[in-house]
Every structure is written in structure tokens, then in C-alpha cells.
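Of the protein chains in this complex, all but one are displayed in their positions.
Letters A and B name the chains as they come in the text, with residue numbers starting at 1 for each one.
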Amino acid sequence: MQFTAKQISEIVNGSIEGNENVVVSRVEKIEEAGNEGLTFLANPKYESYLYTTGAAIVIINNDQVVETPINPTLIRVKNAYTAITLLLDQYNKFRFHKTGIEEPSFIHPSVVLGKDVYVGAFTYIGEGVKIGDNVRVYPQVYIGDQVTIGSGTILFPGVKVYHDCLLGKNVVIHSGAVIGSDGFGFAPQEDGTYRKISQIGNVLIEDDVEIGANTTIDRATMGHTIIRKGVKLDNLIQLAHNVEVGEHSVIAAQTGISGSTKIGKHVILGGQVGVVGHITIADGSQIQAQSGINRSIEDPGLKWAGTPASQFQNQMRTQVVLQRLPDLERRLDQLEKLIAQLKEEKGSY
Amino acid sequence: MQFTAKQISEIVNGSIEGNENVVVSRVEKIEEAGNEGLTFLANPKYESYLYTTGAAIVIINNDQVVETPINPTLIRVKNAYTAITLLLDQYNKFRFHKTGIEEPSFIHPSVVLGKDVYVGAFTYIGEGVKIGDNVRVYPQVYIGDQVTIGSGTILFPGVKVYHDCLLGKNVVIHSGAVIGSDGFGFAPQEDGTYRKISQIGNVLIEDDVEIGANTTIDRATMGHTIIRKGVKLDNLIQLAHNVEVGEHSVIAAQTGISGSTKIGKHVILGGQVGVVGHITIADGSQIQAQSGINRSIEDPGLKWAGTPASQFQNQMRTQVVLQRLPDLERRLDQLEKLIAQLKEEKGSY
Partner (left out) sequence: MQFTAKQISEIVNGSIEGNENVVVSRVEKIEEAGNEGLTFLANPKYESYLYTTGAAIVIINNDQVVETPINPTLIRVKNAYTAITLLLDQYNKFRFHKTGIEEPSFIHPSVVLGKDVYVGAFTYIGEGVKIGDNVRVYPQVYIGDQVTIGSGTILFPGVKVYHDCLLGKNVVIHSGAVIGSDGFGFAPQEDGTYRKISQIGNVLIEDDVEIGANTTIDRATMGHTIIRKGVKLDNLIQLAHNVEVGEHSVIAAQTGISGSTKIGKHVILGGQVGVVGHITIADGSQIQAQSGINRSIEDPGLKWAGTPASQFQNQMRTQVVLQRLPDLERRLDQLEKLIAQLKEEKGSY
């Protein structure tokens, strides 16, 4: 698709300096842009590229000073970063707004589909499923019996949603994510074997949640595993049975939360964090990457780090001293020798 | 589906107190149950909910004292927890016992299918595959050439089993798990590149194994990667080529085992543990979450923690002192000053 400077300027409500008929076909970084490229300058660090970029159009802030004549057409806006974000959203909406049912797909006769839905080929939709308006289900998705999916939700190729799970509106789930697999529940038997505990709960995902590729969220043993409104989950995360993640919390890749733990609102968990089961993490907590959380965090809004985690400042101090640990031991050795010497000398008075 | 108190009581061999015709349609937690809910009371911690629950039916122990009149119908049994587990198993068996071949599916003409098998739509079954009785293969599963699958095994949607792998009876594999992908074997070349080593072994999974969502088990370079009878694997686990996991061992989510390592029987590995290659872990070892195991564990039945792991008690002691490390350094500083002072004073006698 091609757009003129004039068309773009109208979308972002900007003013043009230069040729309004110049054409762009893609959005690129200012330092890499070629002659059909649209780019933007928002961060002063990149200002020098304004004079060297190969882009056809650059969106800049109204107050950006341009010191020498340059080749690209400029579009001036109040906030260049906001403008480009808006443009990208429009572009993605336009490009990916598929509708219709591709064949072959498997849709149980009892399924209720909303308006303007897209169902990709090789997707399977089970008995009693309800799908809202404008939902896009890409190819090779599995939706188990009795699942409900709110309007505007997107399931990328290969997502698996087990039976009975409930997904809200405008949820986005990336390829390979598994929603509603059995929780890891096995009762140890006297003979050393394990007996599976049937997992009959579900997963409840509220509105505006985004879930990354190959992330796994187990169904509850009973009741719900719950992902509250606005939560953002990165790739390869593990959420165990009966976990609850509070509103607008963010979890980075490869982090794992054990069973029945409750994460508060507006919590930020770094990547590769591990959290034990049956604890609570207070609202607004921030946990550094690779930390291990082994007990509840009760005071809200604090930063934590390390395994087992302690408050961030303490952890940083400990880590600094840790680098000197072999040195501390040498100093201790020396002190012991000195004191032995002092005692001996004293004995000789 | 709906059940009366009378029907449920017959399944669990219980005695009814109250209306035997009351109807339930789902199993819920005692604190959350609604008016078509069946629940149970096994843990005394939850006893107060017996008087407030909205459930229609509560299963309780024979010796449970009920102090005031309550609304729900009661079903008394010897062990309420065992009874509910039995009920859930029956319910799941009933609900998910699909059979038949859904279309479109791809089944090579040479495939041998047992009795009462379910094959979901978009599933692919390659040449020479043998599938036992009562096997359920959900939609979008891939089963490579020459794979054998024992009776009663369940492959959830999207499971991928590469060629030549052998699965036992009553194995359960959750969505997105990959069985038999190539081991990570590359021979470094003189020019700094790597040459792939063909991986021609397979994965051998014995009876009663359960494997979690998006877990990956690589095929052996030669011979077998082996998962012994009764092993339970959580989600997102990595088992490398030629690993062997002993009978009835349990591994929590996101743990990784490197190539050719042998895990003993009845071992428990916590989440996010890493184990290096070519070592052995003794029977009955218990490894705390996030530990790093870098050498063989020879004595059976011990607990380990930390990176590199040491025995649990030692590790706990070290971690406690670690919190005081900046303090230790300050004390050392002070001692050095004191001793310097003592020496100086001594010099002035």
C-alpha cells in the first residue's frame, strides 16, 4: 500500500513542509529508512539523522528546529511519537482486518458467531462456544467446548483454549499460547506413585489482556485461574492453577508463578522470576529479573531482587560486598594471625 | 448435565440428609458455590463456610458435626475428599469420552487404530503408526511416521510427536508439548562454524506419564531419551537428548535438564531448576526451585538448594548470613581499626 504525504498529514492532523505528493510504502527507523520510507523524529538523540536520512517523509514535533535544508518532506505535529503510534495502529487495523470463514475449518453447529468474525482455515471450534463481534481467530486455533470469547479479541495462529474458559473483550493471544491445560495436581500415594487430581475449574481472562507466544496458563483445580483487566504477559510464562494476576500488572518473559498465588494490581515482574505457591504479592510491587520470591510481600509499592528476594537496595548492597568476598576472607585470616601474635606478645610481658 | 443428590449419593456410596431430589450442575469451591453447586468440606479450616455456602449439596465426612440447621442437602461419606475426587474423575471421563474420527483428518492408509479411538479434525497420523484402544487424539495433533501409542493415552490439541517415538499406556500429553525434536548437537568446525550431528534416536515414554503444556523432549542422538513409568512433568520443561527420568519422579515447570543426564526414581525437582549434562541424580533427591545442579548427586534422599547447589540446610544457613554480608564487612573494618590501635598503643609502652 502507498500513501502520500497529504494523506498521512490528514490522519495525524499535521502541517506539511515540502512535496505533499511524495509517496511512502513502509515505516522505517530514521537511520535505516529508504526512499519509500516514512519515519519520525521524537528522541533528540537521533536528531543528526534528520540531515542524513534517506526517508521520503519525516514526522517531527512542531517545535523541532531544522537548521539546514533537507530532502524529505516534513510533517509537523504536536507530538511526533504519538502521531506515529496512531499511524501504525491505523495501518495494522487496515492490513489485518480480515473477516469471513476460511475452509476447511471445523465449527460445531451449536457455535454462536458474532458479526464480522474471521475464522482461519484448520481452526476448530467446539460445542456451545460463543464468539463476540469482530473476533479474529487465525488458522489452526483450537477452542474447546463451552468457551466464551468477547468482542474484538484476536487469537493468533495455533492458540489452544481448553473447554470452559472465558475470554473477555479485546484480548490478544499470541501463537502457541495454551489456555486452560490441566493444573499440575497429583496426590502422592503410599506406594510412592502419584494419583492425578481432576482439574475441573477454568481460566477467566478479563478485557484488554495480552498474552505472549507459547505462554501457558493452567485451569483451576476448582474455581478460576484469573487474569484481570489490562494485564500484559510476555512469552513463555507459566501461570499455575488458581493463580490470580491483578489489574494492569505486567509480567516479562519466562517468569513462572506457582499454584494459588495472588499477584496484586500494577505489579511489574521482570523476566525469569520464580514465585512460590500460595502467597500474595502486594499492589505495585516491582520484582527484578531472575528473582525468586518465597514468601508473601505485604507492603505495596516496593522493589525486590535476588533469590530469595530482599528489598532492592539491600540486595544491591549485598551484591557489591559479594564481589569482595574472597578479599574479606583474606582480611579475616590476617586479623586472626595478628591477634594470635598480640596475645602471644602479651603473654611475654 | 444435571445430577440429583440421590444420583450422587449412589456414586459415592453416601447417606443423604435433606432433599434427595435437589439438582446440581457444577462442582464449586465451598466459599464460592451457587444454587446449582455441588461442593465438599474436608479441611476443617473451611468449616465456617458450611453455614454460609450457597451450594445445593455439600459432601461431608461421616463424623462432621453440624451445629445449626443449614440449607444445603448433605451427603455423608467416609472421606469427603476421596469422594469428591472420585466424582470429578467420573465426571471428566463421562464428559470427555469422545470416540470416532472427525473430518478432515489425515490418516496414512498403513495406520493401525485400536478400538474406541478418537481422532480430532486436522490431526495428522503418519506412515506405520500404531494406536492402541481408547486412545484420544485431539484436533491438530501431529504423529510422525512409525510412532507407537499405547492404549488409553490422551494427546491434547496441538501435541507434536516426531517419527519413531514410543508412547506407553495411559500417557497424558498437554497442548503444545513437542516430543522427539532433534537434540541440540552441533560439532564445532575449525572455521568457527557448527556442523549438525544427525539425531537418529527417539523418545521412549513409559506408562502413566503426564507431560505439561509446551514442554519439549528431544530425541536421543542415538538410542533413547527415556521417561520412565509414572513420571509427572509440568509445563515448559526442557529435557535434552538422551536424558533419562526415573520412575515416579516429578518435575515442576520451566526446569531444564541437559543432555545425557540421568534422574533417579522418586526425585522431585522444583520449578526453574537447571541441571548440567552427563551427570546422575540419586533416587529420592529433592531439589529446590531455581537451583543449579552442576555435578552428580550420589547420596539418595537428600534435599538440595542454590546455584551451585549444596545441601538444603547449608544453603539456608548461607542465605541467612548473606543478608548480613554488608554488616559483616563493617564489623571487619572496625576490627581492623581496633587492632591497628591496639598495636600502636602497645608500641607506646
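One rule holds in what follows: a contact is a pair of C-beta atoms (placed from the backbone, for glycine too) under 8 Å apart; a residue touches a chain by one contact, two chains touch by 3 or more.
Computed from a predicted structure; not experimentally measured.
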Among A:V23, A:V66, A:I107 or A:A213, choose the residue that contacts the chain missing from this document, as touch is defined above. A:A213
Per the whole complex, from B:N134, B:N170 or B:T216 the residue touching the absent chain is B:T216
From the list B:K29, B:R136 or B:K160, which touches the chain that is not on show? B:K160
In chain A, positions touching the absent partner: 27-29, 32, 85, 88-89, 91-92, 102, 104, 120-122, 138-140, 156-158, 172, 174-176, 208, 210, 212-214, 230, 232, 234-236, 248, 250, 252-254, 266, 271-272, 289-290, 319, 322-323, 325-326, 328-329, 332, 335-336, 339, 342-343, 346
It is residues of chain B that touch the chain not shown, namely 104, 106, 122, 124, 140, 142, 144, 158, 160, 162, 176, 178, 181-182, 184, 186-187, 192-198, 200, 214, 216, 218, 222-223, 236, 238, 240, 254, 256, 258, 272, 274, 276, 292, 307-308, 310, 314, 317-318, 320-322, 324-325, 328, 331-332, 335, 338-339, 342, 345
